[in-house]
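To start, I am sharing the structure in question, which I have written as structure tokens.
One protein chain omitted, others in place.
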Amino acid sequence: QTQKKANVFLLISGSLGDKGFNDSARGALDMIKQKYGANATVKYTELGTDVAKFAPALEDAGAEGYDVVFCSNNFNSAVQEVAARYPKTLYVMYDGWIKEDIGNVYSIQYKNSEAGYLAGALAGLMTKYTADPKINADNVIGFVGGRDITGINDFFVGYIAGAQKMNPSIKIIYNYVNSFTDTAKAKDQALVQYKSYNADIVYHAAGRAGLGVFDAAVETGKYAIGVDTDQASLFGNEPKKADLILTSTMKRVDLTLFQAFEKFMNGEKLGGKKVYVGAAEGVIAYAPFNKAMPASIKTELEKLQADIKAGKVSIPSAFSMTADEINKMRDSVNAAK
Amino acid sequence: MNSIKRFFTDRESLAPALVTLFAGLFSLLAGIVLIFIVSKNPVQSVRNFLLAPFLRSYNFYYLLIVMVPITFTGLALCIVYQLRYMSLIVDASFYTGAVVATALGTLISLPSGVHPAVAMIAAGIVGGLIGLLPAILKIRWRANELVSSLMLNYVFYFLGSFVILYYLRDRSQTILSSLPFKKTFLLPRLVANTQLHVGFLIAAGFVVLVSIFLYRTRWGYEIRLTGANPRFAMYAGIPVTSVILYAHFISGFLGGVGGAVEMSGLYRAFIWQMNPSYAWDGVIVAMLARRNPKFVPLSALFFAYLRVGADFMSRRGDVAFEFITLLQGLIILILASDRIVNYFRERQLRKQLLKNSRRESR
Amino acid sequence: MIHFIAGVVTSANYWFIVLRSTAPILLVTLGAVITAQAGIMNMALEGSMLWAALTGVIVSAATQNVWIGLLAGIGASVLVALVLGLFALKLHANPVLSGVALNLVATGGTVFVLFSLTGDKGISSSLASKVLPSLSIPVVKDIPWIGKVVSGQNIVVYIAAVSVVVIDLILRRFAIGRRIRATGENVEAARAAGINPVRIKFFTLIISGILAGFAGCFLSMGYTSNFTSGIAAGRGYVANAAQVVAGGTAVGSIFAAMLFGLTDAMATYLQNIGLMPELIQALPYAVTILGFVVVTFVRDRREAERKRKLFAGTAMQKEKADAA
Partner (left out) sequence: MNYIVRTEKLSKIYPNGTFANKSVDFAVMEGEIHGLVGENGAGKTTLMKMLYGEEQPSQGSILIDEKPVSLASEFDAIKAGIGMVHQHFMLVPSLTAAENLVLGKEPKRKRTRTFDLAAAVSITEELSKHYNLPVFAKARVADLSVSMRQKLEILKALYRGARILILDEPTAVLTPQETEELFVELKTLKQQGKTIIFISHKLKEIFNLCDRVTVMRDGRMIATHNVADVDVHQISNEMVGREVRFEIARPPMAPGEPALRVRELSYVDDFAIPKLKHVSFTLRRNEILGVVGVDGNGQTELVEIITGNEKALSGKVFAYSTEVTNRSAGFVRRCGIAHIAEDRMTVGTALPASIEQNLLADRYRNRQFSTRAGFLRSREMAAYAGRLVHEYDIRCNSANQPVASLSGGNMQKVVVAREFTANASILVISEPTRGVDIGAIEYIHTKIMEMRSAGKAILLVSSDLQEVMALSDSLIVMHEGEIVAYFPDAAAVTDKELGLYMLGIKRQSDEELRKVLHE
């Protein structure tokens, strides 16, 4: 039986090297390469933040006859503009839903709030674990978000809910970097959270900027939680940093893209579909836990993860909340007030 | 026609024109050399770089689309440069203009045609007022206009994204995006199945308007004289302060309109994740045009050509798009160097005078 | 709110963060001051920092030695300053435009080089680069409040402090300082006195290049542990504004840079109590503009006052003469 052949093109908004979201998407290409070998050609390009360049890039991919194009939600408008012109190409848009259904667009949205919930639960438990010299007596944890936008707040409301669930007296100190690239600013903010508000764990959802949070963790000798990929494992050459990352809440962009490609190769029709995936699909999960964590906490968290996977935990989502509700929720735990 | 003839026969204007041409060609050449250094497949890369607009039709339209915003900022900077000012505030005008247009494009309802026009005018006025700030700071407090405009650009960027984020954001979207524009706000497309929009014609119209304004009206006359020698202008009775102010207003106005045109023409919602900073591109466009609005389309075309080529090449190969900033920098450096610009002219002049004197003394 | 701010301002942690975020601005402001004193505006400080930040990271990763990385970073930064000198001083280009061009080259060029070396455009996280050490100062660190502020900072913070002294010495204690001032104030007079203004300007450019080199390396090898595209984040431009506020002195630079550092750090805290983050972030830039408006306003007022007094003096003389 001859395997069908396919060309894949990944368009990255922003740039690689974030050890998270974008790198994860890039990882899908490796998985595809590994499984399909010569039957799949893969290619990617980094487009930066200039949205004007997105539509021609999509156009280019279509005109070149790529079978599958991966792009993130930042391409939402561009996809709407271009996709219909190249019906033979399948556009897989991840991390958001396309507004109007188009026959050759498959869009994937993730349950970010579940990831936030996992992180919050961990932080809420760990901050009580004062046996660890890195943990102080205050019940304060931190959050650094990229922007005050729904995609990020989805992580945040999950984080708040998870932390409150495990630790009702939890206080959270939070900042928005207002950029997904400004590592220095994220570090400044995390430093303030660690030093001035005694947060012992900071979670970030700030893309590349979030790497600054780990720098701050190293500088203060406190813990952090990674996002999107197993970030601890990516700091092989910086053990000091890796040791301070308790875990990461993985959002398996790589897996979802790979699976989409598999389905495409198997002839499944994906165009026009939208999916909403999370823990249940194995897309959102803890990365391996740090060995500094006590076994009791690990077990509790593993159980929690299983419950979420089974749909037994109700988790709020920023997508179904109004601005006021989000404000109120944030205010109720704000450590600075 | 006359002016074109003069352009090609008059030594005074020919020398700088040749230098401009030289700067363009030299930077292209430097770019090609650079490609050969970094690319594994240089021939293919160079081909993609140089021929992009002709290889694919959408690249050609993209070229025209790219010209629109930089034509606006280029025109705006022509006016500022006519005054010999260095303000870059048009960046803030452009960005804020886009924000104002977004507000009007999403919140109010008006009939098509009128809707974008109203937005453009409002954006222009806001942009114009912003454009005034560095000029006022300079006149009143002698603050260097380049530095103050750069600081203000940050302030207005944050201000603008604040408005988008808290008043105009589409909360159902994961990413930063404003609410979708009303249908009536969108400019029609010029060519079906492309993004080329009516804004291109609007930009062309402004090229004509600004050319007429600068060279055929008394206000343009005042701006040019004030720039040529402000001390003289004051002495001759030109109200220098108000000239500087309205020139900056108009410059900012162009920036604001540019932002609005870009929104209603190219996009369906405000989706800039960062400030696209077309003003910096405008610097090069205006310099290449030698601050004459007539030449802005030509230099915008050249600039867009570089950009589209670099873009295409980087998607297709292994040369990063950012390499064109090297070329842009090179162009500015060459054009800014008096020594280079004047070298040939002065040598020519000196030779001739010495020859004459020898003849005289004989 | 006022209560909150008072609480923040009295905390040692706030001042620790202020010193940290002031240091890079202070370094480049000193650079801007010394070149401005010589009558040339170093608009390329931004580009200098960018190249320093990238070169430091690459070289420290390649050699696995942070000091060689630092040295290389400074070298790259000085090179940018020299290129600015070449165009502005030798080829008579407009220095401001040349600076703008060099910054453009740096913004794209650093990304281009990073991409060509690592395949990444945004961040150098795939390079195993080194970080400049933080120092804990023996006795000082045990002083209650002050120890927490002053000790434990990155070495570059202390270098910034030392730079203030060095620049002050250069400007006020050494002969070269007079030459710099003469060049900036009346270039013809300097030349007539046998000074070579081009050399003086090159000298100040090199100094500013060194300072920007420290600042740039700090950003990518201390402030954070990576080079990221656009890491200088406008500090080079801020420096040129702060330079005006500094009034041409090294000590003034501390105040000017602090003005930015204080508001920048305060902005982070104010965000915590729910003030709109985007608006708050505009604060440091707005305050800097305000700073130089106030400075020139005060200067103008003083000048007018001086004139008025002088004339009053001559008017009196005239009256006396009339009476006589």
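Annotations for the structure displayed:
Per-chain residue numbering starts at 1, and chain names A, B and C are given in the order in which the chains are listed.
The working rule: a residue touches a chain if its C-beta (ideal position, glycine included) is under 8 Å from a C-beta of that chain, and two chains touch if they have at least 3 such contacts.
A quick note: this is a predicted structure, and the numbers were derived from the prediction, not measured.
Every visible chain touched by the undisplayed chain in the complete complex is listed here: B, C.
Of B:Gly113, B:Gly205 or B:Pro239, it is B:Pro239 that touches the chain left out of the display. Touch with the hidden chain on the side of chain B covers residues 6, 12, 216-219, 221-222, 224-225, 228-229, 231-239, 342, 346, 349-350, 353-354, 357, 361.
Although one chain is not shown, part of chain C still touches it, namely residues 169, 173-175, 177-179, 181-182, 185-186, 188-196, 306-307, 310-311, 314-315, 318.
Assume only the chains that are shown with their structure count from here on.
Chains touching both chain A and chain B: C. If you average the CA atoms of chain A and of chain C, the two centres end up 37 Å from each other.
Centre-to-centre separation between chain B and chain C, using Cα means, comes to 29 Å.
Taken residue by residue, chain A touches two or more other chains at 48, 148, 178, whereas all remaining positions touch fewer. Taken residue by residue, chain C touches two or more other chains at 115, 121, 278, 281, whereas all remaining positions touch fewer. Those residues of chain A that touch chain C in the shared complex are 14-19, 46, 48, 148, 173-176, 178, 181-185, 187-189, 191-192, 195-197, 208, 211-212, 215, 218-219, 234, 237-238, 327, 330-331, 334-337. Residue ranges on chain B touching chain C, taken from their complex, read 38, 86, 137, 141-144, 146-148, 150-152, 154-155, 157-159, 161-162, 165-166, 280, 283, 287, 320, 322-326, 328-333, 336-340. Of all residues in chain B, only 56, 58-59, 62, 65-66, 158, 161, 165-166, 169, 171-177, 180, 193, 195, 266-269, 271-274, 276, 308, 311-312, 314-316, 321 touch chain A in the complex they form.
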